[in-house]
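A single protein chain has been removed from this complex, and every other one stays in its place.
By letter and in written order, the chains are A, B, C, D and E; residue numbering begins at 1 in each of them.
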Amino acid sequence: MSFTPSFDVHLLCTSALACERDSRVLYNDLNFVVKPGHLWHVKGRNGAGKTTLLRQLAGLHPVDTGEVLYSNNSIKMIYIGHKLGLKEQLTADENLCWLAGLDGSSTQSQRYAALEHVGLRGYEENPVAQLSAGQKRRVALARLHLCKADVWLLDEPFTSLDQQGIIDEIDWLRQHTRAGGAVLMTSHQDINLPNVKILDLGQYSPLLGECLPDKGSSII
Amino acid sequence: MSFTPSFDVHLLCTSALACERDSRVLYNDLNFVVKPGHLWHVKGRNGAGKTTLLRQLAGLHPVDTGEVLYSNNSIKMIYIGHKLGLKEQLTADENLCWLAGLDGSSTQSQRYAALEHVGLRGYEENPVAQLSAGQKRRVALARLHLCKADVWLLDEPFTSLDQQGIIDEIDWLRQHTRAGGAVLMTSHQDINLPNVKILDLGQYSPLLGECLPDKGSSII
Amino acid sequence: MTESSWRMPRWFHQMGSPKWFYGFAGILQPWFAIAALGLLTWGAVWGLAFAPADYQQGNSFRIMYVHVPAAILSQSIFLGMAVAGAVGLVWKMKVAFMVARSCIAIGATFTAIALVTGAIWGKPTWGAYWVWDARLTSTLVLFFLYAGIMALNQAISERHIAGKATAILAIVGTINIPIIKYSVEWWNTLHQSSSFTLTAKPSMPADMYLPLLLTVLGSYCLFALVVLMRTRSQIVQSQSGASWLMQHRDITGA
Amino acid sequence: MYFESLEALLNMAGHGPYVWSCYGLFFALLGINVWHAKRQQLKALKQVKAFVRRNS
Amino acid sequence: MIRYMWAIVRRDLLLVARQPAEMINPLVFFLLVIALFPLGVSPEAALLSQTAAGVIWVAAMLATLLSLELLFKLDHDDGSLEQLLLAPYPSWSLVLAKVFVHWLVSGLPLILISPLIATMLFLPSHAVPTLMLSLLIGTPTLSLLGAIGAALVTGVRGGGMLLTLLILPLYVPVIIFGASSVAAAAQGMAIGGYMALLAAMFVFALMITPWSAGSALKL
Partner (left out) sequence: MIRYMWAIVRRDLLLVARQPAEMINPLVFFLLVIALFPLGVSPEAALLSQTAAGVIWVAAMLATLLSLELLFKLDHDDGSLEQLLLAPYPSWSLVLAKVFVHWLVSGLPLILISPLIATMLFLPSHAVPTLMLSLLIGTPTLSLLGAIGAALVTGVRGGGMLLTLLILPLYVPVIIFGASSVAAAAQGMAIGGYMALLAAMFVFALMITPWSAGSALKL
């Protein structure tokens, strides 16, 4: 890890964050602080709003009510969602190359090392279209090892991984938080790590029909 | 269930089935018999060939070496893969309507009952585009309750379901096999049922570099 | 709203609140309805039955009393839509987006009326329903701009996204309208095809002129009426559940 | 009135069909617009009322 | 099988109804191409009436072609094509059902609006019935032939352009006979021969399309 951990500051926090979709309120009055070393496991049943929350934090979904505050403007985040953002025609290596190129640069040996790290040795030059579901997911996850970021936002990162893959990934999460990074992730499986913080969206959803206060203006 | 179970016949079987993709041999000399009441759990690490096997059985991937034999021509199968085959603009109910219409017909109350069965009560008239990942999966699974089929071919059907969803689904699998149906499914999670038959593709993959015999003719 | 980069006066902020707008529009609505009905009927009857015929065109001249208001409105509504969209984008005001969206259908209607009445008028005057004249062509392009915005609105299901997309397209279209107009005029003079020109009379008798004024004003009132009605229904849809709306007498049914 | 008779008003020296169809179109299309806006308003109110009833 | 085809037709019409923009889009494209032609070339009535037949037919072909791209592609991308092919019915019935809806949505409106277009391009009014008749026989032929290309490019990324390449050669005879028939009518000549040829091509397309598009889909 290239950045120096400083465990006292917070990386991001939300203040009275709420979200309404299609006139159903998903969560209301959500306040939490993400500090270096935190691993947040966002839980909730299907349709609870986990994906929506992660996208709001990443800045991909408009925040209408409440606020998301970042410690400073240069905080780096990586978001990996349901859609992996890989180009099917390009090889695994080429995909990593442009993804890494968005906020830095990488050498081929770094990329090969990252791919080996996620168990894709020998598949570096295969077009992603010819990989299986789990292998695609691994290519996307390889980015975590290539680009240094403070906060990882991972939406169901265990999907289609085999059992060894999940064990490996939990290990990466542990190392990242140890080194002063933070992770916010969703999953329907439990995570076997000691210091996991649970954010259960079920607790925050208000009664049906209750409505969010309208502030008159909105940031769309 | 409308059909009468007859547990002695077999529904489908494979004989010396093999598959090679991109000059990597995935599995070789695969022989198994699927009888009424069977629940096959296809296992294997990422890229082992689980998806490919299910697609070969469904008739969506060409069989080059070996054979897949069906008990008779009228055997009914439902295949649900990584892509769910739902139209995003249509509502959950309308999607079920056309899917069911492919090999039968359905009344609205039947469809509503199926949707309630998968926990989507109140979402019947929502466009599928507005559902979460797990809710979409549930719409696709609702078809299992609407159309009667002998064999269910399910590729990672637990993906994005929450814990209660997985428990419910295992229960449907149990009921289906009890009633004389058969299931072939893949998953990286274990299935808590007594009579699960494991098909581990790891055992069938030949050593790297070993090659399939060329039969000269192929059934495409 | 201190975080807004540009300060806005209090009344302006108020206008952006759905609650206030809903109430105020509800007061204005009936007045516009009465004015539109009165002015349009008065102007139409005067224009149809009482205004004198044109010495050149005869009675087909009476088409002017519907054609010209429609042509004028088709352009000013587009401008209005762009202004509302810009206000929405700059001050992040939901109601402005709703107003912009409410303009689309009525604007397209006026443009269609201008096109069709113009074409019908052309038959007795020019002997052809359509010529590739500059003004006609640019009106046709304007109609296509409206059609595009309408189609885009239908294709986007989420309300606030559709509002923003409408705003962007309306602004771009507005900047482009003068360019289109200019280019089309210029293109037409180059090829020198149609020798027809729209009859431009510097001085009309009041008997001919006043009905036109009435129908133009009436059309503006009708436009305002439709926009208020459509904006109000959008407010209702987006605010379902808000307590002020739940206690409003439109809902409680008093 | 400019015309002598009702027939003259309808006929307008041969231009009647053109003029009347234009006026007809003008009022018909605008009428449809107002009617549609009204219907939309009623529909929205109905939806909200149903929502209130469901949740009370 | 009728029920199967009906299920497809109903679903596709429902999809169109859910997004009516898709329905008027080929129509508007048609109108726009035709409006651009005078702008680019010349607004003179004499020149326009001379070229009207050809321009209308080329525009109709382009409009059909463009809407064809999505004929099977959307179904392939979301996985519903797999489900349709898994049903125990021959794939040609699937092709016919989808082509029928495509024509209803893209071809029919063109025919209905063609008189208006003819006026704008100063086509003599006695040629308008011929124009409509030739479009009535010609556009289904275009939809049918196009389906072969659409089936072949299904699953290919950015297949729109590829489709154009595959299909345009097949469209050439239709365009030639269609445009010639209208031009002949404008000059007051007999059109029986052209119509017979157009009808023959329609029958030909009806014979080869279901088979070839059906097998292309199963590739």
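The rule is short, and it goes like this: contacts are C-beta pairs under 8 Å (C-beta built on N, C-alpha and C of every residue); 3 or more make two chains touch, one makes a residue touch a chain.
What you see is a predicted model; the values in this text were computed from it and never measured.
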Seminar exercise, completed: Listed by label, the shown chains touching the absent chain are A, C, E
Problem set entry | Selected from A:16, A:33 or A:60 as touching the chain missing from the view | A:60
For this session: With the full complex in mind, choose from E:5, E:74, E:116 or E:206 the residue touching the hidden chain.
Result: E:74
Problem set entry | Residue numbers in chain A that touch the chain omitted from display | 58-60, 74, 76-77, 79, 81-90, 94, 97-99, 101-103, 105
Seminar exercise, completed: chain E residues touching the chain left out here are 19, 21-22, 25-26, 28-29, 32-33, 36-37, 39-42, 47, 50-51, 53-55, 57-58, 61-62, 66-67, 69-70, 74, 77, 157-158, 160-162, 164-165, 168, 172, 175-176, 179
Exercise. At which residues does chain C meet the chain that is not included here?
Worked result: 89, 141-142, 144-145, 147-149, 151-152, 155-156, 161, 164-165, 168-169, 171-173, 175-176, 179-180, 182-184, 186-187, 190
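By definition in this document, only the chains that are shown with their structure count from here on.
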For this session: Figure out the least number of contact steps between chain A and chain E, where 1 means they touch directly.
Result: 2
Exercise. Just how many steps, at minimum, does a route from chain A to chain B need if it may pass only between touching chains?
Worked result: 1
Problem set entry | C-E compared against C-D, more contacting pairs | C-D
Seminar exercise, completed: So, in whole Å, the Cα centroid of chain B is separated from that of chain E by 38
Seminar exercise, completed: The positions of chain A in contact with two or more other chains are 23, 209
Problem set entry | Contacts with 2+ other chains: residues of chain E | 19
